[in-house]
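Left out: one protein chain. Kept in place: all the others.
Now for chain A:
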Amino acid sequence: MLEIERLTRRFGEKTAVDGVSLSIPAGQMVGVIGRSGAGKSTLLRMLNRLTEPSAGRVLFDGTDITALRGQALRDWRMRCAMIFQQFNLVQRLDVLTNVLVGRLNRRPVLTSLLRMFTAQERAMALAALDRFDLAETALQRADTLSGGQQQRVAIARALLQEPRIILADEPIASLDPRNARTVMDALRGVNRDGITVLVNLHDLATARDYCDRIVALNAGRVVFDGPPPALTAQRIREIYGVTEEEFAEEAAAAVGAPPPRHPAIAAA
């Protein structure tokens, strides 16, 4: 159970996230939507403290995440893995080592600096890669893979952390529709294993297809929180003052993603 209490972040005069309160039960797949600058990324990054909150608290199973420091904070980050829009793999390292980065927090410093991992960990990494049909690429450099493959390597890295939660910040915004689908399928599959997934999405259709629950942000505030069917075109217009198509185009342009799927195609 992840509880977010009046979480706020200010950047100078601007309030990016403004008193957000959410309660997320274990195992849920939550899609966070909103326009560019609505505070989606900031919200996600405060959960693993890549960005420090200005006010408010985050509780996970009763532990105050916002108060953690040092090793305790690193342990929490291990338990709540992150997926990035630009994959953030180490391009010059091989795929296997990139995946094994997910084990670093459990390794003694000295042996980890020598890139020494146990055979069990390698087997885990290879099995995680195999799950996404990437085991054959294990010894290639990460920059030889396509974007969709790289994002799946990033998910394998996240799995090696054995996380309770996965935070995915626009995981498919830099991918073409086919690769976007394989990556979302991978996230959904991981979620079915019992890992809570929080995913920032610019594409409403994807959020509806894959998530149990949708949270919509506007100007840092939660403006909608409910199951996908409740987020009708009517509600979108009420919340954002634009039609769903306009919202989708605007959001896609803001993250530099390919233009959105037509709703009719998405439904098919």
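The rule is simple: contacts are C-beta pairs under 8 Å (C-beta built on N, C-alpha and C of every residue); 3 or more make two chains touch, one makes a residue touch a chain; residues count from 1.
We adopt the following convention: contacts and distances are computed from a predicted model.
Asks: Identify the UniProt protein name of the omitted chain, choosing among "ABC transporter", "Electron transfer flavoprotein beta subunit", "Transglutaminase-like superfamily protein" or "Phosphonate transport system permease protein".
Replies: Hidden chain, UniProt protein name: "Phosphonate transport system permease protein".
Asks: Hey, which of A:64, A:130, A:176 or A:238 is the one touching the hidden chain?
Replies: Of these options, the touching residue for the absent chain is A:130.
Asks: Given the contact definition stated above, which residue among A:65, A:96 or A:252 touches the chain not shown here?
Replies: If we include the chain that is not displayed, A:96 is the one touching it.
Asks: Can you tell me which of A:49, A:122 or A:221 touches the chain that was removed from the display?
Replies: Checking each option in A:49, A:122 or A:221, the one touching the absent chain turns out to be A:122.
Asks: Could you pull out which residues of chain A are in touch with the chain that's been left out?
Replies: Touch set of chain A with respect to the missing chain: 96, 118-120, 122-123, 126-127, 129-130, 135-136, 138-139.
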